[in-house]
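Questions regarding the structure given below will be posed in turn.
Excluded from the complex is one protein chain; the other protein chains are retained at their positions.
All chains are identified by letter, namely A and B, in their written order; residue positions are counted from 1 within each chain.
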Amino acid sequence: MKKVFVNGCGVISAQKTFDNDTFLEEITTYNDRVMPVVNPVYKDFISGGAARRMAKGVKMAVVASNLAMQEAQLESVDAIITGTGMGCLLDSEKFLSKLIDNNEQFLTPTSFIQSTHNTVGGQIALGIQCTGYNFTYVHSSVSFESALLDAQLQLSLGEEENILIGGVDENAPYTINIHKLIGFIKAENTETFSLLQSNTSGAIFGEGANFFTLSTKNQESSYAEVIGVETLNTVSKENLDNAIVSFLKDNNSSLSDLDVIVLGNNGDVDFDGYYNLLTEGTFAETQQVYYKHLSGEFNTVSSFGFWLGAKILKTQSIPKEVKLNQKQTSSIKTVLLYNQYRGENHSFTLLKKC
Amino acid sequence: MEKGVAITGMGIISAIGNNVEENYNSLISCNKGISRISKIDTIHKDAIMVGEINFTNQELEEQLGLSPDNNYSRTALLGVVAAKQAIEDAGIIDISEHKTGLISATSVGGMDMTEKFYYDYLETSEHRKYIKGHHAGDSTQKIAEELGIQESLVTTISTACSSAANAIMYGARLIKSGKLDRVVVGGMDCLSKFTINGFKTLMILSDTHNTPFDENRKGLNLGEAAAFLVLESDVLVAKENKKVLAYVKGYGNANDAFHQTASSENGDGATLAMEKALKVANLQAKDIDYINAHGTATGNNDLSEGRAIIRVFKDNIPNFSSTKPYTGHTLAAAGGVEAVYSVLALQNNVIFPNLNFKTPMKEFSITPQTELKQTELNTVLSNSLGFGGNCSTLIFSK
Partner (left out) sequence: MVALKDELKNKIIEQLNLEDVSVDEIADNDPLFGEGLGLDSIDALELIVMLDKDYGIKLSDPKEGKKIFESIETMATYITENSPK
């Protein structure tokens, strides 16, 4: 079995994260129900001709993948595996509203073509002329982890050497609107640093594109080693501890190895209980990190958590804005990530210093 | 991978039948499932033909015994029907006995409900239960729930028309690598105004029966279907003395990286996918007995795929046919539907005809098998090619 390393990152989020030389040094705070990304200058990366049909999500993903490849010094990759929970929402909404408003007349193909979930992976492949394996996973909050698991499998078996993976979801007005109606988005504006104290239902939505190059080669740019990833469609609260212990055991690790745990708390009083069990129980004495107050909630936001974990290992530092408690962490060797959305689709990811 | 990954169960619902047996009977009797559309009110109803499943949503809900307050999209209804059949066919009574994964595939997801209640959602709360059923993973979650799959690997793939083929491929890889002992794989898509109008804007919908590989082909007929397979590890098959229907012997996935919708003129992606699949199967082109082609009957696909077949098989082209004239193009489900048909071909030593074919294409001399043909089959290759350059090939063997 070959080792798998994270060698490059491209992170476009509600924070200014697209510059890999910095690590959450300037924090953008919000007091809203939805947060947008801090945009890079897309034109620096995508020519006008190529960009003219791209909605925001595709642009974000193309730039993020570009940054990740650049950092790992790769011109191309052997495979591209994308995760997206909701797909290309802006174009879906555009096509659907025109369809209904014009009673199926005068529709044009561009937004339909751009609406399919695999548009992102296809456009990245087209851009870098990659004819390799190309998959898109679309399973809610484990879309990104499904891509990660697929890539880890291929790399560790020696089938490929370099794989680009990523998670992307975009904000779109209609979808935000209806998710407010069903209470998946909080009813009230919430300030960034009071998210976990909100004590209300729903989450603050966001968007982003976080791409990574995974490789079998450990090099100067390497962030971390990917030890393992597991997704579970359901887990009961009673069984959460067991599930974690058995995941760690499968990866020849144990609870005592963990230096940091990165959690997906989103301030939803109905579902944060899963995280609270861990922060108050098994991991009470472990350094805890959270991030959705900085990124917002979206189906592939755990890819932002993945970046955070990898960056913590690489820099051996934890920005104070993501610390959930204060524990001594002189040397950070092992990081566990845990995420779920609305009590379903749980994921565990184990990263190690390399 | 000597024998391949064992297939121990199959389930299907399509325009030509509500289960495996009905589908097989239609295939050998040349019964097409293509008609005018009846369940969706579209202004294009006289300009298109589709492969529609007879049951209404309500009938499907009753069959599944769902409560009236369920929030199933038609995609989910079809998916659960086919997946349950597959589990039953595999003789699985208590699914929790062995860790079972689920890899499903869809392109429309819950779009059928979203397009129905798009503005209604904003005004009244009555149908808002469907909002959380819109995303592509929802139908997969519902299948997992109905099958009793818990605390397991459950995910969804969406790569346009190659989605289910990729789900089968990924499932086979998970078994092969020892990550899972058993996995349910396949895909589903219902008809929707969204897809009808989308393909309409691309001007690739035929106003009559689709005619794959015919010089005068006018485009595709959309269809709806769901199809699932149960894959099991050799260990489990031996332990439970399972009957194996066929094996997933090889698989290959490649990207055309040519254009957002069109396939490259010489079928670069399809060629790569077929070559990779042969390599994984440790087979040579001459070992393939039958190709179940993607053959959508669009000008672009059939030319590109035909050329790719010639590139891979050279002077030794096996019998090939597209079964899309029976079912229509069932998008994300197509790879699953055609996997079931490939297994049926192997089990019964029969090649299903490429219906509606009259005139050979002028670009090349190969023509599809147009009559039902009984012949010894040991390996079947199935192609699924899609938008975004996604090309996939599966190889099945006895």
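Here, a residue touches a chain if its C-beta (ideal position, glycine included) is under 8 Å from a C-beta of that chain, and two chains touch if they have at least 3 such contacts.
Values in this document were obtained by computation on a predicted structure and should not be read as measured data.
Interface note for the absent chain: among A:37, A:74, A:113 or A:258, the touching residue is A:113. Check B:261, B:330, B:369 or B:397 against the missing chain and you find that the one touching it is B:261.
Mapped onto chain A, contacts with the missing chain fall at residues 48-49, 51-53, 106-110, 113.
Of the residues in chain B, those that touch the hidden partner chain are 201-203, 259-262.
In this text, only the chains that are shown with their structure count from here on.
Interface of chain A with chain B (complex): residues 53, 80, 85-87, 95-97, 99-100, 103-105, 107-109, 112-119, 121-123, 125-126, 129-140, 142-143, 146, 149-150, 153, 157, 174, 177-179, 181-182, 184, 230-235, 239, 243, 299, 344-345.
On the chain B side of its complex with chain A, the touching residues are 42-44, 102, 106-107, 109, 111, 114-115, 118-119, 121-122, 125, 128, 131-132, 135-138, 140-141, 144, 149-160, 166, 170, 173-174, 177, 179, 193-194, 197-198, 200-202, 253-261, 268-269, 272, 386-390.
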